[in-house]
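Complex shown without one protein chain; remaining protein chains in place.
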C-alpha cells in the first residue's frame, strides 16, 4: 500500500536511534493503554446486551457473562417503534448534516476572510450566542409558537444548522489556508462563490469532513430537541426511545417523594444495553469512512504544498 | 462522485416517504378536517391531546382505534392523541408545555410534581360546572367526599384518580432467608432488627436492608416516624415528605423540630444511624439504583415498601433469579377503623389546562370513558385478547403488551378491577384501604397550601433539605453534627414557612365555621 518514496524516507528516520525507539514504544504503550481504558466499558455494554437477563440481575455487568440470549434484541425488533425511530434519526442526520455544512462552511469562510471588514464583529456576535445562551422558555416559545414547528421534523434540524463551536473550528482551518491562493484566483477573475466552492472547499477537506462528522453526531445523538418539540411518537428518534427505556427503569430516582408502585413494566438492563448498541451501531460505521477523507486531505495538502 | 449520486437518491427517496408519512398522519393537529362521510350528525372531528408519564403501551394504537370506533358509534367524533413523557423529563417537559401556553387537552399532575403551584398560578380550568353539565358519569363513579376533599382552593381543578386513604407503608422481607435462619415471622421492630443482624452475620453476601430510593419518607427513620400510632406524627401540607414541620394527631397546630426536638423522633434517627454503622443498612443507599431491582436480583434481604400486598410479578422475577426464594410482608399499618386519619387527598390527578381549546370535548370523552365497557376497553384492553374477567371485580391479563397505565389517566374505583393475582386477604386489605368510612376525617381536609407568598423560602428550603435531611434520615451521617448544620442553615427559612402555613390554616379553619 505504501508509496516507495515514503519508505525511503523512513530509512532516514531517527526512529532507529535508541531514544527514538524508546519514544516510539512508550507512545505505542500509552495509546494501547488508553485504548483499552476506552474499550472495556464499551465491551461491557456490547457483551451484556447479549447476556441472559438472569446473569445481569444476579451478577451485575460482567466482562464475560456465562449465559447468553438474544431476547433483548428480539424484543426490540418486535416493536414498530425501532423502525420508525431509525428512519427519523437517519433522515435528520443526513439532511441536517448536509444543510448545516453548507450554512456553516460558508459562514465560517466569511468570518475568516481578510477582506471582510466586519469579521471581528461578526465573530463576537457569533461567539456571544455560545456563552450568552437564550433561556429555555424563550427558545421554546420561539420555535414552538412563533415558528410553529411543534411536531415537525424541521424542529429537529433547523435549530442546529449553525453551531458556533464548529464554525470556529472551520475558521481556524480557513485561516491556515495560504491567502495567496485566494488572491491569485481573484486576479484570474473568479467570483467569490467560485473561489469558495472550487478552491477553498477542496483544500479544507480534512476540516470539512471532521466538522461533518461532528454535525452528524450532533444530529444523531440529540434527544433534547425531540423531547421539547416532538410529541408524536411516530417522529421520535432513537435517542428518545433510549431515554424512555432507561429513565423509566430508574424512575424512582426522578420521582422524588412519590410513594408509588404501579404495575408498570420496568425495562430490563439487557434491553437498555441492546438499545445502546443499536443507537451507536450505524454512526460508528460512518467513522472509518470519514477517516479516509483525512488521509485524502494529506495528499492534497502535499500536492499543493 | 458515486457517493454524491447515491446521497441525492437517498435524500429524495426519504423526502418523498416523509411527505407521504406526514400527510397520512392524522394527529398533526389539523382538526379542521370535518369530513362527513360517516354519520351526518357526528359533527367536527376533534383531536384530544393527552400528556402522561412513562412508557407508551405497545398495543395502544390498537386500543385507541377500537375506542375511536366505539365513540363514533356512540356519537362522539374524537381522535385520541396520547403523548408519553419519560419520567426523567416529566417535571421540565410538563412545565414548559404549560408555561408556554401550548394547546393540550388533558395532562397528568401530582402533588410531588407541581399541581399546587400550577393550580394557584391558574394554569388549570375549573371543572366544577363543566363536569356537572357534561360529566355526570365521572361524578357518579366516585364519592362526593373524595371530590370535595380534592378541590384546590375550593375549586375542582383536577380529577382525582383512585381513592386511596393516607399512606401505606410496609417492609418486604425475604421469607426463605428468615426461615433458613430459624427465625419467627417478623411482627415487631425488635424482631426485624434481630433478623437484620442474623442476615449480616450468617449471610454476609446479602445486604440486610435497603430503603426505597433516597426519598426520606421511605427511609427507616421516616417510616418509623410516620407509623408511630401513639404519637401520631404527620407531615404538613407544606413539605410532603419532611418532618421538620409536623402535625401531631388530628390537630391543626404546626410544630417545628428546630424549636424543639421531639425525643421520639430523635430516637428513631439515632436508631437508624446505629443500624447504618452496624452495617445493617445498604451502605450505598444514597446512590443505589431502584431497591426493587436489588430485591429482584436477590441482593437485599428486606426493603421499605408502599403497599400491603406483594406484587406477584416481583416475586416471579425474584424466583427466576434465585430459585426457592419467597417474600412476605411486615405490616406497619393498622387495619382498624378510625386508627388512621385521612384527608382523602390522592396521589395522582388529571387536569385540563386553560390552554385547551376543547375542554367540553375532553369532559365528554372522560364521561364516555366512565362507563363500564368503555372503562374496561381503555384500562385493560380488548376483552378476550388482552384480559379476561375473573368474577365481577377482578381481571386476569392475558398479554403483557397492554400494561395498566390508568393510574395516571382514568381510575374510577366504581369500575375498577383488581388483578386476579390478589389473594382474598389482599382484597380485604385493599377494600379497607379504599373505603373512606374506615378513616377519621383530617381536620385539614380540603385545605390547600398556597406557596406563592413564600416561593423564595420554599426554593431555599428545598435545597437545604436535599443537602441534609435524606442523609440524616437514612443514617448515612452523624445526626447530631448534621442536624446542627441543617438547623443553622434552615432555621430562619423554616420559621417563615411555619408562620405562613399556620396563618393559612387558621384562615381556612375560620372560613369553615
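Per-chain residue numbering starts at 1, and chain names A and B are given in the order in which the chains are listed.
Criterion: a residue touches a chain if its C-beta (ideal position, glycine included) is under 8 Å from a C-beta of that chain, and two chains touch if they have at least 3 such contacts.
Heads up, the rule we're going with is that contacts and distances are computed from a predicted model.
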Considering only the chain that is not displayed, what protein name does its UniProt record carry among "Quinol:cytochrome C oxidoreductase", "Alginate export domain-containing protein", "YVTN family beta-propeller repeat protein" or "Sugar ABC transporter permease"?
"Sugar ABC transporter permease"
So which of the visible chains would the left-out chain be touching?
A, B
For the chain that's not shown, point to the residue among B:267, B:463 or B:499 touching it.
B:463
Contact footprint on subunit B, counting only the chain that is left out
88, 91, 95, 98-101, 112-114, 117-118, 121-123, 207, 214, 282-284, 286-289, 299, 354-355, 451, 455-460, 462-464, 466-468, 470-471, 476-477, 489
Tell me, which residues in subunit A touch the chain that this view leaves out?
1, 9-10, 12-15, 17, 19-20, 23-24, 27-28, 30-32, 34-35, 37-39, 41-42, 44-45, 60-61, 102-104, 106-107, 109-111, 113, 115-118, 120, 122-139, 141-143, 146-147, 158-159, 161-162, 164-165, 167-169, 171-173, 175-176, 191-193, 196, 206-207, 209-210, 213, 217, 221, 239, 242-243, 246-247, 250, 253, 256, 269, 272-273, 276, 279-280, 283-284, 287-288, 291, 294-295, 297-298, 301-302, 305
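The rule is short, and it goes like this: only the chains that are shown with their structure count from here on.
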Distance between the centres, which are taken as Cα means, of subunit B and subunit A, whole angstrom
38
Using the touch definition from the top, list the residues of subunit A that touch subunit B in their complex.
54, 57-58, 79, 81, 87, 90-91, 94-95, 98, 136-137, 140-141, 144-145, 150-151, 153, 227-228, 231-234, 240, 243-244, 247-267
Could you pull out which subunit B residues touch subunit A in their complex?
7, 10-11, 14, 17-18, 21-22, 25, 27-29, 49, 51, 54-56, 58, 81, 83-84, 86-91, 93, 96, 99-102, 110, 112, 167-168, 212-215, 217-218, 240-241, 289-293, 296-298, 305-307, 311, 313, 317, 320-322, 347, 400, 403-405, 407, 419
